[in-house]
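Every protein chain but one is kept in place in this view of the complex.
The block that comes next holds subunit A.
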Amino acid sequence: MSAQPVEPVALRNTPLHDLHLRLGARMVPFAGYAMPLQYPAGQLKEHLHTRQAAGLFDVSHMGQVVLSGPDPDRIARALESLIPADLAGLKAGRQRYGLLTDESGGILDDLMVARFDDRLVVVVNAANKRADAARLRERLPAEIAVEERPDALIALQGPAAEAALAALAPEVAAMRFLDVRTVTLLGAPGFVARSGYTGEDGFEISVPAEAAEAVAEALLAKAGVMPVGLGARDTLRLEAGLCLHGADIDPTTSPAEADLGFAIPKVRRRGGARAGGFPGEARILQELEAGTARRRVGLRPEGRAPVRAGAPLLAEDGTPLGTVTSGSFGPSLGAPVAMGYVAALHAQAGTRLLAEVRGQHLPLVVTPLPFRPATFKRD
C-alpha cells in the first residue's frame, strides 16, 4: 500500500466547509480547495443513491462569472467572439453548453452560459476560473462588466431532486432541462438551473455564501437527499459520457477531436448566418467538415479491471492508437468504463482494442456515449 502524498498548499474552504466536517466527509485538495471526496456512506453508495433518489454536491469551487452592463443581446453577441455557440439565440431563462476556444482551436474550458433578463452568467471549471475571467475581461468590450461571484453553488441531482427543491421553491417544478430562473431560497436571493453533471435530472443552485449552509441543510433534510462527494461525481459524469476538462479535453484537443460538435450549431459553421468569428475558427470549422485523425470515444473493458487515465491504447495487432483520458468503475453498470482518444479508423462503435495496464493487454470495446441514457426533464 503506498502512502498518500500530503500537499503543503494553503487550501481555500467553500462556504459549506463546516457542514462537510460535521457530516464526516473525507476532505481532499482539489483545484486549490478543500473538497469532500466522500462521506461515510462511501463512493459506491453515494453514486447509486444519486441515480435512485438524490445526491447533494458542493460545487462551490466552480467559477460563477456575471457579465452585465449593456443590453444582454449585446453581451451575448460579444461573447460569441470567444465561444462558438449560438448565444445570440439564447432566450432569457435558458442555459446552453459552450466551449472557450483558443487561437489554435484547442479547448481552454467548457462551460454553461445562462441568460437572465439583465445579465449573462457563465459557470466555469474551478481550475480555470481565474484564467477564464481574465480572458473575458481582456477580450470583451470594456462596457461589459466581468465579475467573479463568491457565491456558493450546490448541485442537487437525481429523481428525488425536484420534490426536494420544490419544497423550498415550488416554482422550480415547472422548469425544464436547461431552464434557469432567479429564486428566493429561505429568504436568500439566488438562481437555479435545471442541469448538472451526472446524466440525471436535477438542479444547480447558486446562493450567497452566507445562506449556503442553511439551504444545504434544508435540502439534506428532505426525503431521499444524501450528501455526495467528488468521487461519486466523477463516476456519475463518466457513465453519462461527459468530459472532464483537464482530463478528456484541454488546449491540446479540438472540439471535433473531442466529439463535441453538438456544442457548435449550424449558425456558427460555414454557411451559417454568424459563421466563424471565434478563436481557432479555421481549424475548428474545417475539422467539423473533414473529420480528424483522432477522436474521443467511449470504451468498455471486457474484464473487471478498471482501465485508468494514462493507459496506452493499442490495436489488436499491437499498433499504438491513443490513450485513455478517464477511466474507473461504473457503479450503475457494475463494470469498468473509460473514455479516451483513438485513431479515427479505430473509433467505430464495436471496434475491439487493447489497453496496457500493469504490463498486461486488456481487451476493451469502443462503445457509444453515454454509457447510460440521461434522464433529463425535456418536456
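Just a few scattered comments:
Note that in this section contacts are C-beta pairs under 8 Å (C-beta built on N, C-alpha and C of every residue); 3 or more make two chains touch, one makes a residue touch a chain; residues count from 1.
Here is the rule we go by: contacts and distances are computed from a predicted model.
The complex includes a chain that is not drawn, and of the options "Glycine cleavage system H protein", "Ferredoxin", "ABC transporter permease" or "ATP-binding cassette domain-containing protein" the UniProt name matching it is "Glycine cleavage system H protein". Among the residues A:Tyr33, A:Phe278 or A:Phe329, only A:Phe329 touches the chain that is left out of the figure.
Note that of A:Thr14, A:Gln43 or A:Thr292, the residue touching the chain absent from this view is A:Gln43. Although one chain is not displayed, its contacts with subunit A can still be listed: residues 1-2, 4, 37-38, 42-45, 47, 231-232, 234-235, 304-306, 308, 328-329, 331, 336, 358.
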